[in-house]
Structure formats: structure tokens, C-alpha cells
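One structure, as C-alpha cells, below. Some questions next.
Removed from the display is one protein chain of the complex; every other protein chain stays in position.
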Amino acid sequence: MDNNIRTDLAVEARELYKEGNAGEVPGVEVEDESSLNVKVTRVKIISQEGQQAMGKPMGTYITIEADKLRDRDMDVEDEVSRVLAKEMVALLKVDKDALALVVGLGNWNVTPDALGPRVISKLMVTKHLLELKPEYKDSGLRPVCAITPGVLGTTGMETSDIIEGIIEKIKPDFIIAIDALASRRMNRISTSIQIADTGINPGSGIGNYRSALSQDVLGIPVIAIGVPTVVDAGTMANDTIDMLIETLMKQSKGDTQFYSVLKSMDRDEKYNLITEVISPYVGKLMVTPKDIDAVIDDVSRIIANGINISLHENVTLEDVNRYVN
Amino acid sequence: MDNNIRTDLAVEARELYKEGNAGEVPGVEVEDESSLNVKVTRVKIISQEGQQAMGKPMGTYITIEADKLRDRDMDVEDEVSRVLAKEMVALLKVDKDALALVVGLGNWNVTPDALGPRVISKLMVTKHLLELKPEYKDSGLRPVCAITPGVLGTTGMETSDIIEGIIEKIKPDFIIAIDALASRRMNRISTSIQIADTGINPGSGIGNYRSALSQDVLGIPVIAIGVPTVVDAGTMANDTIDMLIETLMKQSKGDTQFYSVLKSMDRDEKYNLITEVISPYVGKLMVTPKDIDAVIDDVSRIIANGINISLHENVTLEDVNRYVN
Amino acid sequence: MDNNIRTDLAVEARELYKEGNAGEVPGVEVEDESSLNVKVTRVKIISQEGQQAMGKPMGTYITIEADKLRDRDMDVEDEVSRVLAKEMVALLKVDKDALALVVGLGNWNVTPDALGPRVISKLMVTKHLLELKPEYKDSGLRPVCAITPGVLGTTGMETSDIIEGIIEKIKPDFIIAIDALASRRMNRISTSIQIADTGINPGSGIGNYRSALSQDVLGIPVIAIGVPTVVDAGTMANDTIDMLIETLMKQSKGDTQFYSVLKSMDRDEKYNLITEVISPYVGKLMVTPKDIDAVIDDVSRIIANGINISLHENVTLEDVNRYVN
Partner (left out) sequence: MDNNIRTDLAVEARELYKEGNAGEVPGVEVEDESSLNVKVTRVKIISQEGQQAMGKPMGTYITIEADKLRDRDMDVEDEVSRVLAKEMVALLKVDKDALALVVGLGNWNVTPDALGPRVISKLMVTKHLLELKPEYKDSGLRPVCAITPGVLGTTGMETSDIIEGIIEKIKPDFIIAIDALASRRMNRISTSIQIADTGINPGSGIGNYRSALSQDVLGIPVIAIGVPTVVDAGTMANDTIDMLIETLMKQSKGDTQFYSVLKSMDRDEKYNLITEVISPYVGKLMVTPKDIDAVIDDVSRIIANGINISLHENVTLEDVNRYVN
């Protein structure tokens, strides 16, 4: 089963499963929680069976969804930062002085892939201050360091090798890795944030640069934060065709014959066929919001704010909005 | 007939016509010319009938296509600059001292729409030098001025009003307007350049900001230079489905029933249906190359070089590569 | 008298006069007003004599100074935006529906000169909305349009010609022009804002691109808003030498001989000498803050916020911080 080829989001892997099967995914527990503007879904993969069905490693995947983010309302943005911080604190079982290394994955120079580096640029980095300036002692600040390792194509090195090397030298207690993701649903772009305690595992993402950054590989806890910023072109065509068929059926244009033909093709078969016919382009093209520059700017601030208030005991969102941004 | 809703390129309007009709478009003359790397197509709309069939005003539309531009080979890029210059000189029937106003349309801050402003930033601007410094007299330089008027959403003004105001004051003899276009073929993105003596007329483009910039409106000749940098998402889905059906038929998966259903829908009906089903997203999404930043950088240099050598008698591509870029 | 060669700020022209003369400048009235964080100085040049002594046209020059801006505290930034709005409203004697054209002077691509264009990018532009969307009627929004005309070196056109052309076409009722200035005091950089009802007159500025934008030239009121972002290298050397001499005297290193020699040179003579000895470089060099990118970002937001709340009846700073930035 290769769902992870088509989505980085556990909620979408689950959707894919449920399209083809009745009931909840075996070995998976799901919790929902909603406020007026924000919906939180916690998907826990608790067994090998669940791992198999979901195509993702065992662990907790929290998705924060807020359609209103599309309107760029700063109130909703602040609420999402607070929810992000709350969920991270719940996942992060670390001492308040534990050293954090925040890793901004992705490519500075490709806007939809620049989420990680942009978050780093808005982060409160404190390790050097706490070491150099005694007055910061007992300031309620946690030691935080950060790196933007770049991508395989520009460094020639596996990102995991760079991070492992830094870990050996700096000895952080845990890692937060931020990355831009690919979604299979156009309406999730820039409105969903996934937090996972399983770290980052090779998947589609935007580039193919991502090597695994997980506790197994690095030996310390790795929290991954991801936001869908692009849709794979093949996926988009696929979804469009499905929507088209449904609509045609409703309008009872087209007959059972027609329906049966495409129904008879299983999803992967159809996806592979589509990918094949558009392959000369699909590798070079992406589907992304027209205002992607502004979107990345907003979402990176939302995430940086969430991280800043979750990592430092005495830092409030007001402080961050006033003195950091 | 609303082809111009879906393409800014005359060669594509022609393709659309020929899909549904046998023979050449009535009232249209076509010339082809090819070298190893570059193909030139000159489409002349010479009658009301042609205008009707093409959904574009009468005039000459020259398309320069070079697939190798995708490989970013500087030899091919230089060749395209030279071809662009040659075709412009043929279209431009102006005195060698005639004052040129070059207009860079589009939005600086949206990468795929930034082609125009980027070209202006690489342009040899000489009007002020020729006026202020006598030593430039007889230097073989033409007086050239340039403006990036911005877009309706950021200026609150119609671009045509801004340009008309400047024309009244500066009195240029002709205008060259550069703009990013939308294509209906994914493989034309960043590999095709269209030059038209009809100026720019309201169409899809990338934004909806464009007001007409034509000789009728402005009273002086207007040469438009455009490059497709995005594909409309609906168009892409449509093309994908067509490719899919063809492939299915070849593989004789699917039966005549299946084929007939979609065949029975006429193109516009199908397009409108698709646009409708993806409408919640299509307005917000674009399909563009993953390396769009690099693409815009290259293409804007190619066009600026072409303009620079076509406007100034004594300026060669070597000069431009060495002293301007 | 050519003080305006060395400073764009009326408060500095006044300082220069008072260095050489006792008492207030004749033909000049001055008002001070201070809060904890912000100092406002209103210099009114009310006679030919004052114009002569100050080297600036008759009119009102308001300087807002806030040293704390150096610390990038958002509370102080908001206070400065409010003061800026209050002072502008006092200077602007216009109907609440009068059409505003905001002009962002300077060069996008030279960071210390990019203040004007950056302000425009953060501005609430409403003219097109009020025309196209009836629902905005009686929304308390003023019609505002905006332009970034570029600089002589990149357009080949005098900025005043571009603006005059647009005015003839668009017919705004008044103009607000934003520009980066040169200061003769290093400590004023990025901490002072000058508002003047005399518009913009040829002066040092950062580039030499600036043609006059004033009511005499344009026929409508012109409010100029400027912020010092660079110090002229010659000026800085000059100030340093003066500080050095003072210090030497205090430390009674150096004798009256020494002092008298430099004292005997009048200020302009000394300045010209310095400019001469460093002339091979002074033209190419600027003195600017190391964090100029961040400074321009902050100051442009402060000014855009001030303009946004001063122009639109029903817009508060909270609205702007939440929904515009």
C-alpha cells in the first residue's frame, strides 16, 4: 500500500482507507475537537495493523484545520498559534531546560518549499544568549538553537547526515522539524497544520530531498510540523475526474456503462495511468495558491509564534507579536 | 466564441479552431520557419471572419517556440534573443530615433506574474542620458524610457489610465508592453514567446488586471510581448482528461459507450463542467513550474536582451551580455 | 546658502543656522510637544527671510522623533503611527471623500532607498473597490490610489513628469509623497519622520533622481513624508571631526592653535575640503544601519499604518494591524 506516495497527512491516509472500506481503520484511534474556527483531529496509529493500513509509522498525528486562515484574519491566526502551542506541549514530554534544535527543512529559493527556512527566520533563538549572558538565567527562556540545512540538490549531502553531525556536536535533547507538505485535497492548502511525534519519513513532500528524521535515526524525540503548500498535479487531475464523474452521475449524464468503466479501475491503477499520461509535465509543474508568497509569510509566522510560546515558559503571544515579529 | 477566455496565444486559438474544423482558419494566414532549436510561427488575422473565428483582433501574432529553453542552455537563450530582435524589427516600422516607452505589466510580488517588471529591470534605459549628456549624440542609441505601472489591486487605477497619462506627458512614438500569459498547453510554459502588433487586450492573463493597451486606445503603435508562465487549473484538468481518454482508447480499456459519452459533450460544455466542479479552488490555484523563480529570471533576460539589441542600432548581444546584465 | 545640500530635515537646517547664530531663525516659528516616547517639533517658515535662512520653501515641517524606535518596540511603533496620523489630519485640510494619490518615491532594489515603494505595498488602496463595488459606499473609506514611479535611472523619465501625467488622467484632489531622506546626524537614522506641506523639492536625498513634487508644480496639495535612512559619508566624516575636536579640547589635548585652525575654516569650506579628499569614494558609498533591511520593514509599516488610519474615517490601528499587514 503506497498512500504515502500521494499524501503526507494522516487524516488523508485515513480518508483514502475509508473510501475503500467500511468503519474505522483497524489499529487506529481518532479524537476530534472543534472550536468555532479551529478543528483538531488526533489520529493515533497504535498497532502494526494500523501502520500497514495507513502506510505511516505508529505514533500520534495531530491535524489542526482552520478554513478561515484563507481570509488571513489575524485573530484566527493567533488562535491557531495557541492551539498549535497547546498540542505541542502535550506531545513534548521534556524538561523545561531541555535544549531544542529546530530544523527548517526545504529550499529558500522555491517559495512553496520555503516554509521551514521562513519559520526559522522568525524564531526566538536563545542558546547563545543563555550561555553568554548570565542575566538571562531564570528568565523562563529555554535554550533553543536552529538550522536551515538546505536540500540535497544544493548541498550534495543528505539532510539527515547534516542533522546527525550537528546533534553529535551540540547534543540537543529533542528536535522540532518544519517542512512544507503535499496534500491530495486542494482545499487543505495553507489551512491545515500537522504535528507528528513520528518525525519526518521519506514521502512525496514537495521535493524528493527528504531523508528520514526520526527518533530511530537520530536517537532523540523528533516532533514534525508540516503544512500543505502544494497539490501534486496528478492528484489534482485525479480528484477532478472523480468530482466530474460524480457530477455527471448526479446529472445522469453518462450511463452505468460509463460509471462502471472507471469504477472498474482501482484507484492506484487510475492514478498511475493519469500520472503516466501527464508525466512529461507533472515532474516540472506544481499546483499552488496564486498568493503563495503571502501564504508562506502568514503560515510561517503562525508556526513560529506557536513554537515560540510553547518552548519558553514566560513568553506570551503578546510578547512575540510585539517584540519578535 | 470565447477561446480568449482560455488562451492568450494565437497559435492555441488556431489549434482550438482546427480541433473542431477542417482546414485553415478562414481569414487567417500562417507562415512557419524553423531552425534546429527555434520554431517561428507567424499568424496573420486579415479579415473580420478571421477575427471572429480566432476570438482575437486583426493583426500579426508571431510565436517563437524553443523546447530547449527548458534546459536553460545559454546558446539557445542567445539564439532566441536574436530571433526575437529580428521579428520585432520586422514588426516595428519606426524611425531609428523614435522614442520607445517599454511597459512592464504585472505584479512584482507574484513570481509568475513578475515577468514584465523583471524585464524592465534588465533594460537599457537611455532617454535621460541622451537628453543630459551630449556625448551620447550619434552613439547609435535610441531614446528609451520604461515604466512598471503595477496592477489594479495595488494601484487602484486602471493600467491603461496610468499609461495614457504618461503618454500625454512624455509623447513616446511607440510602446512595447511585456506581460506574463496563461497557456492551455503545459509544455508551452516558459518555452514560447508571442509578439503581437495588436497590443494587449483584456483576456485571462494571470490576474484580471489587464485593461486594453492598443493603438486604438493609445493612438500609437503597441507591440505586445508575452510568455506563458502558468496554466489555468481547469484547462490542465481538461487536457489531462482528454489525454486519459485517448490513452484508454488505445489500450482499448473502456468501450465505445465510454468514449461516446465524453465525445458527445462538446468542448466548452465539458470545460465549463470541470471549471464548475473545481470552482471553489480554481480561482485560488495556479499550475506553474516548480523552478518558476529561475524560469522568470532566464526568460526576462532573454526578452530584455532581445529588446535591447532590436532598439539600439549599435548594440550587440555581446555588449548586452558583457555590460548590461 | 546651501544647507539643503546637506540635510533634508528642517530641524537640522535650523540647527545649522543656530550653530552660527544666536537666537531663533528669523521668519521661523517653532512649537515643541513631547510625550514619554515621542517628541514632535513643528517648524513653520513664514517669511522670505526664513526661507532664505533655512534654505527651504515657506511652509510647515513637522518632525516626529522617537529614539525607542531603535529598539523595535511595537508599542512605540503604534504610538508613532498614531502621532503621524494626528499630525497629517491637522495638515490635510481636505474633504473626507477627496481622492488621494499616494506616491512611493525611490528604488525598490536599493534597500535604504526602498522606503517609498515598501510603504505603498502596505497601503489600503480603495479607489477601484469604491468604483466597482457599491457595497463599499458609505463604508467610511476614502478613495485612495497609489503609484511607485521608480527613479530617473531606471525609467529614463523625470518622476514629476510621470506624476503630472497620472494627475491629468486620474484627477486626484491631493498627493502624499513618501521618500527616504539623508540626515546629517547619525542618531536620527530610522528614528525621525518629517511631514511637510511643501511637498518634495530637489535636495540630496539618497539618489539625485528627485524632481520637485509641490503644489506649485502639480496644482494640488502635496504632503511629503520622509525618513532619514542614510548619512552622507562626507557629513559623517565632518561630524566625526567636530566631535573629535570638542573631545580633544575637553581633554585639553591640543592647544588653542589647533582649535583656531579648524575654527578659522568656515563650515562649508571644511565640508567641501572633506568632500574633495574623499570624493573618489563618497559618491559610491553610503553610511547606513547594519540591519537596514529590518529597519525599512518596520518604518514602512509605521508610516503605512499612520496613512491608513489618517485617510479612512472608520479605520482603526487595530483594524490595520489585524487585516492589512
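The letters A, B and C name the chains in turn, as written, and every chain counts its residues from 1.
Following the convention adopted for this analysis, a contact is a pair of C-beta atoms (placed from the backbone, for glycine too) under 8 Å apart; a residue touches a chain by one contact, two chains touch by 3 or more.
The structure displayed is predicted, hence computed values, not measured ones.
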Omitted-chain contact residue, chosen from C:N21, C:S35, C:N187 or C:T316: C:N187
Candidates A:L105, A:I120, A:A224 or A:I241 - the one touching the absent chain: A:I120
Options A:V30, A:M74, A:A98 or A:L152, residue touching the unrepresented chain: A:L152
Among C:V30, C:V110 or C:I167, residue touching the chain not depicted: C:V110
Contacts of chain A with the absent chain, listed as residue ranges: 108-109, 120-121, 125-129, 143-150, 152-158, 161-162, 164-170
Residues in chain C touching the chain absent from view: 70, 109-111, 186-187, 189, 206, 231, 233, 236-237, 240-241, 243-244, 247-248, 253-255, 257-258, 261, 265, 273-274, 276-278, 280-281, 284-291, 293
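Going forward, only the chains that are shown with their structure count from here on.
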Chain A-chain B separation of Cα centroids, rounded to whole Å: 37
Interchain centroid distance [CA atoms averaged], chain A/chain C, Å: 45
Euclidean distance of C-alpha centroids - chain B vs chain C, Å: 40
Chain B: positions in contact with at least two other chains: 109
